[in-house]
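Questions regarding the structure given below will be posed in turn.
A single protein chain has been removed from this complex, and every other one stays in its place.
This part shows chain A:
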Amino acid sequence: MTLFLNIAVDGIAYGMILFMISVGLSVTMGLMRVVNLAHGGFALLGGTFAHWFGQELGLPFWPAALLAIVATIAVSLPLERLIYRRIYGFGDLQQVLATIGLTFLMIASVNLWQGSSLLSIPLPDSLKQSVDLGFRTLPVHRLVVIAAGLVSILGLWLLLDRTLFGIRLRAAVDNRGTASALGIDTDWIFMAAFGLGAGLAALGGILGAEILPIDAYYPVRYMVLFLIVVAVGGMGSISGSFVAALGLGTLETATRYLVPDYATIVFFTFVIILLALRPQGLLGKAHA
């Protein structure tokens, strides 16, 4: 029972991080139909900024994290305007090549700026403390991660389901041409969605640094993981990303606890079976 609870807590915390980083990817892939391999780069940028603000400028954790997210969004918006906007119209392969090129540039920039070593983002004492859950003690950090994930999905749901922006975004996802003809400024929607996704990725990168450590090669190392979450969840589906991230996070944690030697094999076998049975993902739409 204790083992089960351990797996559940660690798995859910891990899954929340996967969700925060992947959900932006899912939205951009569903919305702009762009295979954005550079998405993990925004998590890297977030982590790098947080490291810089915290370590070199000496800011406390929370202001540093907040500034890092703002900085990441500030980088992502011009990038969308100048580069991504042109990429949308390309074929799949050109998109893959262009976003891989961008990933390389991001890695090289971080490498040039901060070097290739591990970029630590030290947690404040308040997050390092442990709380007693009855069956084990848990760092407060994990609880904060879980809470942040819940707040993200709740916030996204409110934003998409209850606001005018959300209605327009969903209209643009369903059919860009019609949405545009109805007078919705899809260019602006795209940019806002892109910035939102980049900001969430930065948040996930910063909070997840304990579990997925930040260094220059971060985007390449975890690229496959984030893409798998999107593929399993279904492109463009936020609830799908949530279910997939929690499911895969728990699955990976469970295999590491139960069959540590064969964790990767079990994990990928499960992904293959799942995708073979549901090629459009858990909650993806069947079209295209």
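Quick note on the criterion: a residue touches a chain if its C-beta (ideal position, glycine included) is under 8 Å from a C-beta of that chain, and two chains touch if they have at least 3 such contacts; residues count from 1.
Keep in mind that, in the parts below, contacts and distances are computed from a predicted model.
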Per UniProt, the name of the complex member that is left out, chosen from "Molybdopterin synthase catalytic subunit", "Amino acid/amide ABC transporter membrane protein 2, HAAT family", "ATP-binding cassette domain-containing protein" or "Peptide/nickel transport system permease protein": "Amino acid/amide ABC transporter membrane protein 2, HAAT family"
Among A:L59, A:L77 or A:L97, residue touching the chain not depicted: A:L97
Residues of chain A (touch criterion as defined above) contacting the omitted chain: 29, 35, 83, 86-87, 90-94, 96-98, 100-105, 107-109, 111-112, 116, 220, 224, 227-228, 230-232, 235, 261-262, 264-265, 268-269, 271-272, 275-276, 279-281, 288
